[in-house]
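All protein chains but one are shown in place.
Labels run A, B, C and D following the written order; every chain starts at residue 1.
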Amino acid sequence: MLSIESLSAEREDRLLFSGVSATLSAGEGMHVIGRNGSGKTTLLRIICGLTAQASGHISWNGEDVCSHREAFLSDLLYLGHKNANKTELSCYENLRLTMGLEMASEEVLSEALRNVGLGMMAHLPARFLSEGQQRRLSMARLLLSKAKLWVLDEPYTALDYKAIDWLDQLLEKHMENNGLLILTSHQTLTFSSPVQELDLGKQYV
Amino acid sequence: MLSIESLSAEREDRLLFSGVSATLSAGEGMHVIGRNGSGKTTLLRIICGLTAQASGHISWNGEDVCSHREAFLSDLLYLGHKNANKTELSCYENLRLTMGLEMASEEVLSEALRNVGLGMMAHLPARFLSEGQQRRLSMARLLLSKAKLWVLDEPYTALDYKAIDWLDQLLEKHMENNGLLILTSHQTLTFSSPVQELDLGKQYV
Amino acid sequence: MSRALWILFCRDMALFMHRKQDVVTVLGFFLVAVALFPLGITSDPEMLRNMAPGAIWIAALFSTVLALDRLFSEDLADGTLEQQMLSPLPITLVLLVRLVAHWVITSLPIVLLSPVMGLQFGLDIEEIWVLTLTLLMGTPVLVLLGAIGAALTVGLKSSGGLVTLLLLPLYVPILILGSSAVSAVMLDMSVTAHFSLLGAALALSLALSPYAVATALRITLD
Amino acid sequence: MSRALWILFCRDMALFMHRKQDVVTVLGFFLVAVALFPLGITSDPEMLRNMAPGAIWIAALFSTVLALDRLFSEDLADGTLEQQMLSPLPITLVLLVRLVAHWVITSLPIVLLSPVMGLQFGLDIEEIWVLTLTLLMGTPVLVLLGAIGAALTVGLKSSGGLVTLLLLPLYVPILILGSSAVSAVMLDMSVTAHFSLLGAALALSLALSPYAVATALRITLD
Partner (left out) sequence: MSYKRKIPWKKYASSTSFYALAARLVPIFMVAAILLSIAGLYTGFILAPIDYQQGNSYRIMFIHVPAAWMSMFIYLLLAAYSIISLVWKVKLADIMAYSLAPTGAMFAFVALLTGALWGRPTWGAYWVWDARLTSELLLLFLYLGYMGLYSAIPDRQRASRAASFLAVVGVVNVPIIYFSVIWWNTLHQGSTITLTGSPTMTGDMLLALLLMALACWAYTIAVSLRRAQAVILERKRLALWASQMSKR
């Protein structure tokens, strides 16, 4: 259960947004929308604690995320604009390393890669992958993660329509299993699960 | 007028596509489609001469592009996945430098920036721009370029709907002025000008 | 917990091992740097012998700085650094592990190679021993301190030079301790003082630098 | 045409000038590198005087290598390198201009600072003159040669060390020429030979390196 209270962010004394409040309960999703530069990425980074907010509080299961950071982080999965792949490692190794702490087994990993359509190139260095394939690789993490809260920044970028469908189903399933989802995207989403819209364009003072 | 004859590309002796032929005459566009990893980017890079083809010829106005490289390059504008901005330079400087050789005047540059909605941040270092704003900045070059042939790799990435509309109109205008256009995108396009589709997915061996 | 850290360690090792050329690179740079002294300065054996400790230490210092350049920068560029900051493990531990791994990859080879260098400069066994020991105790300090500078400058386009500029004042005492220890042996003076000081420096930096690095990273990532 | 090149030159200058601190850091690094020698090796004026030419030259070489690291890598990462390869101007000219700009920014300051360093090491006026001249003629060669290595390694993520490895064989002669010229003056020997050789090296690298760099870049970009 994530709750955001009157969050505000400023850059170089310029107020990006202010008074952003929202609560997200299990099985719900939040679609952050807004014009380019309205502060979507910033908001997501603040939620993850990568950027400092100017004011406001964020609490996870009723506990402030700054004071109970580790508990929060163990429930969190963040995928940003950059898709955290080591270009010199093969897809398989990339996945194993990022998922290292969960200790996923060989089959599970290869299965995940096959699911995102990288089965054939599991042992190709990531630098050779096309944009979309890179994106697919970082999305493969979603398959393995046990995190309750997924924070995705424009996940659909560079994906072809099949991959997009696949991702949609995955997110749907995550929410059906009482997972929480926060994502930004300029596309319009079609989920059957409850997804609230948070429009930063409006806040943009 | 661009003509591609039985082009084929291979990576690590893996055939990406082969026998790709197409001719593009003034005022026409070409929409390269295909699954992730089908070789769209590779094709575009081959056309620009950044990557070597396995076989086949490309000719511009009847002259082979390899032998008459400089003539071809002076007619060419390529915008790839990376949007060639120097993060430590301001938007204005970035635009001036990339357009340096055309010697565009102050007003023209600021006008262009205003057009892409970066007027207010013309003097902000590019590293502070959001993804979409970075993309807008690199798109601003289209406004200033005199090139006849535009080669754009997924230009819509990270743009919000307003920017997308703006870009659509721009491309439309370019083609109406007898410009040639080659672009890849996973969205479906709606141009009134004649746009042929080149599906690499089919070639995907 | 400790298992997780071990996995993390392996991750870094795997990463490095994957670009074996890195180890080669650092080693090569070290060799080159050392080789430059006889080539550039003098070939007079006596003078070389006197220069040896300083020369080798300076070379080691440069290679450390060079390797530091890549400690965080790539991870920042490809987004893995963010992911690490978001790992549920205590960040200081994570960083400590990474630094240890970094040292094992980039500095240990130098330490192991230094005796050969010593021979080249005509040091005798005892001096070589001391040289290697000082490097063994000194290079970790260089890495630990250097990480602070690297974290402060990560993502800046002008890392290389700036880092060195930031770090030299921090490095001078170590450099002095290390090289003067060997010179002391040459003059048959006791070196216990040097080693105890080096040990203190090592312990201190081991204890403090992870926190410093974590803070610096938070600042620069913000 | 020449106007376009001039603009290009200004572009690079602007780019660098925009991070004035780059010049500062290169200078800082050079100062630091030079300062390391007395700190690490000895403070005995006589010995220092003998080391001076080599020490200063080695320091200059290091700073050049360090700066080279960033010659192409950034442009590759942010995609501007592709754009340059696609500029209608002859690529070799474009590259030559870039290299000149790079030298002006990263090496010229060093050359201008070297006399002060000379004083620090207690060289006398004539020796300082020769030192500065050799650096003035030598550093461009270092940059021109270094660019080849930089272009070859820009793709792989390896740090400047690999460049150094590739280039050492090319660098060593220049280093020896430069430093030995000064030593020659110290012994009141003629230095015309040194200078004519340096000049030859400069002319040759000016003529050839742009083509080599262009080819290397094409290979790495493909």
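By definition in this document, a residue touches a chain if its C-beta (ideal position, glycine included) is under 8 Å from a C-beta of that chain, and two chains touch if they have at least 3 such contacts.
Fair warning: this is a prediction, and the values are worked out from it, not measured in the lab.
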item	value
Among C:Leu89, C:Val172 or C:Leu206, residue touching the chain not depicted	C:Val172
Residue among D:Pro38, D:Pro53, D:Gly138 or D:Gly178 that touches the chain left out of view	D:Pro38
Selected residue (touches chain absent from view) among D:Ala4, D:Leu48 or D:Leu61	D:Leu48
Subunit A, residues in touch with the chain not shown (by the definition above)	8, 10-15, 49, 51-55, 66-67, 205
Residues of subunit B (touch criterion as defined above) contacting the omitted chain	88, 120-121, 125, 127-128
Subunit C residues touching the omitted chain (full complex)	148, 152-153, 156, 158, 162, 165-166, 168-170, 172-173, 176-177, 180, 183-184, 212, 215-216, 218-220, 222
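One rule holds for everything that comes next: only the chains that are shown with their structure count from here on.
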item	value
CA centroid of subunit A to CA centroid of subunit C, Å	36
Centre distance in Å when subunit B and subunit C are each reduced to the mean of their C-alpha atoms	45
Averaged-CA centre spacing for the pair subunit B and subunit A, given as whole angstrom	29
Numbers and ranges of subunit C residues touching at least 2 other chains	19, 77, 157
Interface hub residues of subunit A, defined as touching at least two other chains	81, 87-88
Parts of subunit A lying in touch with subunit C, wherever the complex brings them together	48-52, 70, 73-74, 76, 78, 80-89, 93, 97-98, 100-101, 103
Residues of subunit A touching subunit B in the complex	11-12, 34-37, 40-41, 81, 117, 128-133, 135-136, 154, 157-164, 186
Residue ranges of subunit C touching subunit D (in the complex, touch as defined)	19, 21-22, 24-26, 28-29, 32-33, 35-37, 39-42, 47, 50-51, 53-55, 57-58, 61-63, 66-67, 69-70, 74, 77, 157-158, 160-162, 164-165, 168, 172, 175-176, 179
